[in-house]
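I have a structure here, written as structure tokens, and I will follow up with some questions on it.
With one protein chain withheld, the remaining protein chains of the complex are depicted in position.
The first chain written gets the first letter, and so on, giving A and B; residue counts start at 1 in each chain.
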Amino acid sequence: MANTTESNVPGDDVLEEPVPAMQQLLDNPFLLLFIGIAVPTVLYTIWGVMEIVNLPIAK
Amino acid sequence: MSAILPPTERVWWKEPLDRVELLWIVIALVWCLIMFFMMPYWHVYGQQNLANEAYKTSPEAFAKKADEVIAKYKVREEGPQKIPVVKPPAGSDVYLVARLWSWQPILELEAGKSYRIHLMSMDWLHGFSLQPENINIEVHPGYDHVLTVTPTAPGKFSIICNEYCGINHHTMISPLYVVK
Partner (left out) sequence: MAVNRNFRTCPTTGLVFHEPAEKLMRWNAVVAVVALLIGGVLAIGVLLTRWQAVHLLQADLFYQFLTAHGLNMLVFWIIFFEMAILYFASSTLLRCRLATPGMAWVGFWLMVVGALLNNYAVLRGDSSVMFTSYAPMGAHPTFYAGLILFAVGALIACFVFFGTLVIAKAERTYHGSVPLVTFGAITAAIIAVFTIATGAIILIPTLLWSLGLIEHIDSLMYRTIWWGFGHSSQQINVAAHVSVWYAGAAVVFGAKPMSEKVSRTAFLLYIFFLQLASAHHLLADPGLTSNWKIFNTSYAMYLAVLASMVHGLTVPGSIEVAQRQKGFNNGLFEWLRKAPWGNAPFVAVFISIVGFGFLGGISGVMMGTEQLNLIIHNTLYVPGHFHATVVIGTTLAFMGLTYFLIPVLFRRKVAFGNMATWQAYIFGISMSGFSVFMMGAGTLGAPRRHWDISFAGNPFGYEFPATAWLMIALMGIFGVGALVGGAMYLAITVYSVFLGEKIQTPDFATVSAKRGMAPAPQPVAVGATGHGAGVGAWGMVAPGTFVLALVFLTSFVLYYFVNWKYLSTVWPLR
């Protein structure tokens, strides 16, 4: 991620301070993709389907 | 520089916020929390909630129960199709059958009394829309949905279907009577 030491390109960013964790998260589209799929899949789809499946049968 | 260019600062996370943003975020967050807690609040203190009491069942089993209630409490028939009108006792279980494209039976309820109304469809999805009260509930095939309703004032009401159910969807309507 914030692997900036190997910069050979002139004018490339050489950082005096580390990139904060939150910014690293926001700069990582694939981590965000994972979150954006996992959160609704668990909270909306799986939770919802479990409730429907576990519905009692009428007497 | 601008929203279509990369941020000028390499580390932008630590840039200070302006007062206008900070204040608005706090105000908006408070409002969001108020709106969130309004829903559980209404479950405790409000009168209009869905209890979400529901059972899986088959159309045959549901129709059988509906027919039993019709046989027991039928008071008359109405309309060209002679749809039975039932007047069930307060507190009892009433079965309202939705099918392409009618509601059955017609209910006659007493104002101020509570009834357990079971809603289910025999075929496709339908929409229970009580007018002019404007109470709207989805009706599924295979799911017996129980609502405990308490009509407040006498009058003639209508149940219209408001979930599209094919070519004669707009003809699916039934009266509902509330008497003293």
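Heads up, the rule we're going with is that a contact is a pair of C-beta atoms (placed from the backbone, for glycine too) under 8 Å apart; a residue touches a chain by one contact, two chains touch by 3 or more.
Everything numeric here is computed off the predicted structure, so don't read it as measured data.
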item: Touch list for chain B against the chain that is not drawn; value: 1-10, 12-13, 15-21, 23-25, 27-29, 31-33, 35-36, 38-40, 42-43, 46-52, 54, 78-80, 114, 119, 121, 123-125, 127, 129-138, 140-145, 147-152, 158, 160-171, 173-175
item: Missing-partner contacts on chain A, residue numbers; value: 9-13, 22-23, 25-27, 29-30, 32-33, 35-37, 39-41, 43-45, 47-49, 51-52, 55
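Quick note on the criterion: only the chains that are shown with their structure count from here on.
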item: Between chain A and chain B, centroid-to-centroid distance (C-alpha), Å; value: 36
item: Touching residues on chain A, where the partner in the complex is chain B; value: 13, 15, 17, 19-20, 22-23, 26, 55-59
item: Residues on chain B engaged by chain A in the complex (per definition of touch); value: 10-14, 54-57, 61-62, 143-144
